[in-house]
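What you see is the complex with one protein chain gone and the rest in place.
Entry: chain A
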Amino acid sequence: MNKIMYLEFERCIGCRSCQAACRECGGHDAKERNYVEYVDFFESRQTYPMLCMQCKDPACARVCPANAIQITEDGVVLSAMEEKCIGCRNCTFGCPFGIPKFDFEENKMYKCDMCYDRTQHDIAPMCASVCPSDAIRFIDFDEMQALRRRRTQMNLIEGKKPTEQDKWQYVPEFFGVYSD
């Protein structure tokens, strides 16, 4: 895999297209593996997506007594293997992000596999493909670096979202910025 999964939470518009799309992935059995939550609907409509971080040393796999959670060569943490999963739900408690879900009818866990049927061919996962606001992206490393640099640059020039973007509020008196 030559690409990066890149998240920008604040771009999320709460459309839950990523969840609808997750149900469409091969082998997903029409069950989504990702989450979209309101931060606090009382206060605002801001939402954010959450999906598997594909941890380097995944807690879910580590706490699995049956060794059911496999990790691919390129580091993608897969759903539990059906024949191995004993339904103990350790993984759902172990994950620091609360990602693995549990199917009580089938008595097995299921989780985001980064659409491995797609990503192993460098095709974007379904959620990243459809996300209308680019809150979830599947991009080259260089592109990600450029986006991060751009972010810093924009913060300097424009002030930070979501305020009303008066740059001078952010620049201290001992700092000069050239701008027209």
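The definition used in the following text is that contacts are C-beta pairs under 8 Å (C-beta built on N, C-alpha and C of every residue); 3 or more make two chains touch, one makes a residue touch a chain; residues count from 1.
Here, contacts and distances are computed from a predicted model.
**Student:** Which protein name, taken from UniProt, belongs to the chain you can't see among "Cytochrome ubiquinol oxidase subunit I", "ABC transporter ATP-binding protein", "Formate dehydrogenase subunit alpha" or "O-acetylhomoserine sulfhydrylase"?
**Tutor:** Choosing among "Cytochrome ubiquinol oxidase subunit I", "ABC transporter ATP-binding protein", "Formate dehydrogenase subunit alpha" or "O-acetylhomoserine sulfhydrylase", the correct UniProt name is "Formate dehydrogenase subunit alpha".
**Student:** Of the residues A:Ala68, A:Cys91 or A:Cys131, which one touches the chain left out of the display?
**Tutor:** Of the listed residues, the one touching the omitted chain is A:Cys131.
**Student:** Using the document's contact rule, name the residues of chain A that touch the chain not shown here.
**Tutor:** 10-11, 13-17, 19-21, 23-24, 26, 41-46, 117-118, 121-124, 126, 129-134, 150, 154, 157-158, 161-162, 164-165
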